[in-house]
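The structure is given below, and queries will be raised subsequently.
The complex appears here minus one protein chain, its other protein chains still in place.
Read from first to last, the chains carry the letters A and B; within each, the first residue is number 1.
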Amino acid sequence: MQFPPAAAQALQVLAVLLLAPFVSGAIAHVEARLQGRRGPRILQPYYDLAKLFRKETLAPEGASWVFLAAPIVAFTSYLIVPLLIPVLTDFPLPLGYMGDIMGGGLILALGGFAVALAAADTGDPYAQLGSSRAMTFGALIEPSVLFVVFTVALITTTDLPYAMAAVDRSSLAQAIRPAHLFAAVAFFLVVLSDTGRIPVETHASTLELGMIEEARAFEHSGPALALLKWGSAIKQLVLYVILADVFSAPWGLAGSRQVGSVLLAVPILLAKALGVGMVFAVIDNSFSKLRLYKITEFMASAFALSAVAVLVLYLGGG
Amino acid sequence: MRQVLLLVALSLWAAGAGLSLVWSTRRRWSRRAAYGAAAAASALVAVAGALCVSGSALTLNLGHLLDFGQTTLRLDQSAGLFLTLTGSLGVIISLALVNWSAPPGTAGDRAIAPGYMLLLASVTVTVAAADAFTFLFAWEALTVSFYVLSAATRRRRDQPTDAWVTAALGQAGGAALLVALLLLAGAAHSFGFAAWAGLPAGGLHDTAYALVVFGFGTKVGLTPFQVWMPRGYPAAPGPVRAAMAGLAVNAGFYGLWRFLAILGRPPEWLAAVVLVLGGLTALLGIAFAAVQADINRVIAYSSAENGGIIMVGFGLALAGAYVGNSSLVAVGLLAGSLQVLAHAVAKTGLFLGAANFEAGAGHADLGRLSGLARSQPWSSTSFAASALTLAGLPPTIGFVSEWFIFEALMQQFRLHPLTLRLATAGAGALIALTAGVAALTFVRLLGFTVLGRPAAGLGPQSTGERGALAKAALGAVAVSCFGLAAVAPWVVRYIARGLGPDVARSVTLGALKSPWVLQPVFAHFSALSTSWLFIVMPLGLLAVTLATVLASRGRFLSVRRVPVWRSATPGVHGEDSYNAFAYANPVRHVLANILGTQKEVAVVAADPPGPGDVSSAPPAQAEGPSQAEPTEEPHHAHVVFKATVAEPVESYFYRPAIAVYLAAVGAAKRLQSGRLEAYVGYMLLALIAVLIVAASMP
Partner (left out) sequence: MQSSLLAAVPAPPTSFDGATEALAVVVLLVVFAMLREALLRSQVRLYAVQSLAVSALAGVLAASQHAGELYVLAGLSLVLKVVVVPTVVLRLLTEAEVDLAGSHRFGVATMVLVGVAVSVFGFLAISAVHINPSGAAGLPVPALGAATATVLVSFLLVMFRADVVSQAVGFFSMENGVSVASLVIAARLPLILEIGFLFDLLVAVVAFGVLMRAHHRRASSLSTETLDQLRG
């Protein structure tokens, strides 16, 4: 029995939607264990979301409707991206033609823009500070993202995430070629910065002045905050999926729309995401946060790495 | 048919200019008549443009009209593309001008309407011209109209300087074009563009090519010639800025597109230089836009940014022409044209909105505007849609154009000389950084004008917000920003026709993977469908909203208003709170290398600071914004934090150049002894030099 294409596509979105809080919870749990604490339950994020959905909505005096619309826009744009990337299947599904890596990146950017705009709308200095910082450092990582995509174009002569994954699978030589490895590491650094992890940001901090992305959601509460939290978990999972399924481990995806193989791809996806998440948890515990304006050093390193990957490819190697 | 439409349009503009010279546009009926005529004429031009794009080329021979050989106009598809754009924007801006009057107490507002008509007419003639003299005549007329408009309302003392800088750089660009066209005419023995197509490659061809690119580059703000933009645009009055920045600048892009078709294969270095300079222009433009304190200067700097992005698209087309890959030319020009379109529409919307904000509040200081969405909903909507477009966010036309620019850059692996690959990669890194900073710039621009708590003393709604025609114009901009993206495949088809003279239509149409899906001309590279996105995104938004409302049992919609969190302290209020100046602080810090940021913190013992302190501070000077941020200290002293930025091209290019120039002038002064013998001596030397040159001629 086969899934109809639309159902397979819907399943990709659904899998990301439902598994995202689990991955966040698992990472938080492992992190706590690594620090010698017992830590929250793995399912804690689900309870948090359920609680927040039951709370009332507060908005700062003077904020406009944009403040309430932003979480919805962000959530929606993060959910559109799983339509475009290989989550469960290794072949493009019908709406995969809606965008490529670049299009997906710009759709993710829309989510970030909406949240930053809502933060600027609040009139809360901390939220505005976070909004400004998040946009500034988000801008600095962009050149590395583009160069990573350049290496994809150089290796596969396309810009399709499915093609990059297929090339990785085609032979071991392709998977371990130096340019691919360097690009994967550069993308890893991009994911570190985009998910607000150490060394860029301490995601569990409560110190307002040290915050970057976390501070943007200061004024949101209740269902709106639930959407933002869930949204950032989804964005994190989407980035993990791109890292795993496009760059580092594109194995274990369903090769057809057979119900069995597509359903089997779900636990494999979860396992890969958890694997990536564990690496991030270990990094979180082994390094310290950079001082705010030292973050540029991190961005410059990511750029140097991706630039070297492109240069090696330009000289016909890599 | 087309020529009749153009003729009628030109006469209507002339009539409008005459009318407004006799009766000032301060009178309502005169304003309606003049700008109504301008709108009608623009509509005719738009129709003529559409006819040109769909029809075959038409050459009009006007005989010896200008006394320099044959005066010819050629209405082909390339001209048609830009005439459509000029006409449509002309209609929108003219309608906005019908409901707008210069703020009282400004001198020289009698020059606005004639200057505006001259601008429209000269852009139209520039686009239609098919010989060197008609073209240069119209181009110089455009420069004159820019001077007239930027000098029209003399409210600030530094405004004449701004107008002079605008005119001087316009003249420099015009001079480069003049030399280039004379070189080409000399080589081909004809002033007609048609005769230049077959010129052999070589030093002369390459020199003329470079001069043409830099001549048009001054108009579109290619660095280091972008310095006039943040001066000239804000100096012009209200909605007219939209005509300068959104409409007239396209004449420069038209010129580049046209001369690529005429001159063909460029030298390799020119393509590389254009790519790198385009990327630098974009980054410099947006970095300075991000830190400006004046809303009009933010928008003006964003013009330089977009000029740079479009030049990168053009640079790729040049690179494609160099390696002889017509698909690459197509993707570069298509990306550039889409960005031209997105920028033209959005820049019009930004400047029209800003004009209304300024008219309502009486100032354009980003630090003191807030919550305008409530008092000026139409302007705010158009302003916001335009800002989203220029930030390149889905699902606007700016998203489509930005996607095409990046996809075009990704074709670097098809370029063979490593120099061009590296130039493309460098431009790509710069454009990527630009896109990121642009997002920040437009969050700041929207968050501190349209959004936020309404500031006290915002003043009344501007007249430009109330009139029905102005509302229609603002609405048209907002709808275009999104609607053009929904019908992006048709926009691509239209542009593919318009690029006919540069690259065959069938090649450009490779950008359509299927009727609803776009791809970057090369098949199997990637895909994008904004049309599908227009179905999926609203459905997704609706579904998420419904699910949220249901999951929260309606609590999402019943909102309780509370004060904002300030760490349980009373916080700071009014002028001292976090504002647009503070929002730009991280950018000032991390991009200090290119912004030349200077910071200064001083404790000033003074009276308790009042709200008047900031407003009494001098407005943004030419070297950049400065703003005092008084913070109350225990002993009534306050800390003033200042940060200024300086344009690198001014510090390292123009200042030294001007110093050298002044030294040269000083040296030349010594020649002016005032004695007759000396002058006769100079004449003798000159005569001998001429004789030597004549004798050495073969």
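Note that in this section contacts are C-beta pairs under 8 Å (C-beta built on N, C-alpha and C of every residue); 3 or more make two chains touch, one makes a residue touch a chain.
Because the structure is a prediction, the values reported are computed rather than measured.
Peer 1: Among B:Leu62, B:Ala197, B:Leu418 or B:Leu687, which one touches the chain that has been omitted from the display?
Peer 2: Only one of B:Leu62, B:Ala197, B:Leu418 or B:Leu687 touches the chain omitted from view, namely B:Leu418.
Peer 1: Can you work out which residue in A:Gln44, A:Ser205, A:Ser261 or A:Thr296 touches the chain that's missing from view?
Peer 2: The one listed residue touching the chain not shown is A:Thr296.
Peer 1: On subunit A, where is the contact patch with the chain that was removed from view?
Peer 2: Missing-chain contacts on subunit A: residues 91-92, 155-158, 160, 162-163, 166-167, 170-171, 173-174, 176-178, 181-182, 294, 296-297, 299-301, 303-305, 307-308, 311-312, 314-318.
Peer 1: Kindly note down the residues of subunit B that lie in touch with the hidden chain.
Peer 2: Residues touching the hidden chain, for subunit B, are 418-419, 422, 426, 524, 590, 593.
The rule is simple: only the chains that are shown with their structure count from here on.
Peer 1: What's the distance between the Cα centroids of subunit A and subunit B, rounded to whole Å?
Peer 2: Centre separation, subunit A to subunit B: 35 Å.
Peer 1: Can you list the subunit B residues touching subunit A in their complex?
Peer 2: Residues in contact with subunit A: 371, 373-374, 388, 391-394, 399, 402-403, 406-407, 409-413, 418, 421-422, 425, 428-433, 435-437, 439-440, 442-444, 446-448, 451-454, 513, 517, 524-529, 532-533, 536-537, 540-541, 544-545, 548, 551-553, 555-567, 571-572, 577-578, 582-587, 589-590.
Peer 1: Mind listing the subunit A positions that touch subunit B in their complex?
Peer 2: 53-64, 66, 68, 72-73, 75-77, 79-80, 83, 95-103, 106-107, 109-110, 112-113, 116-117, 119-129, 131-133, 135-143, 145-147, 149-150, 153-154, 157-160, 208, 218-219, 222-224, 226-227, 293, 296, 303, 307, 310, 314-315
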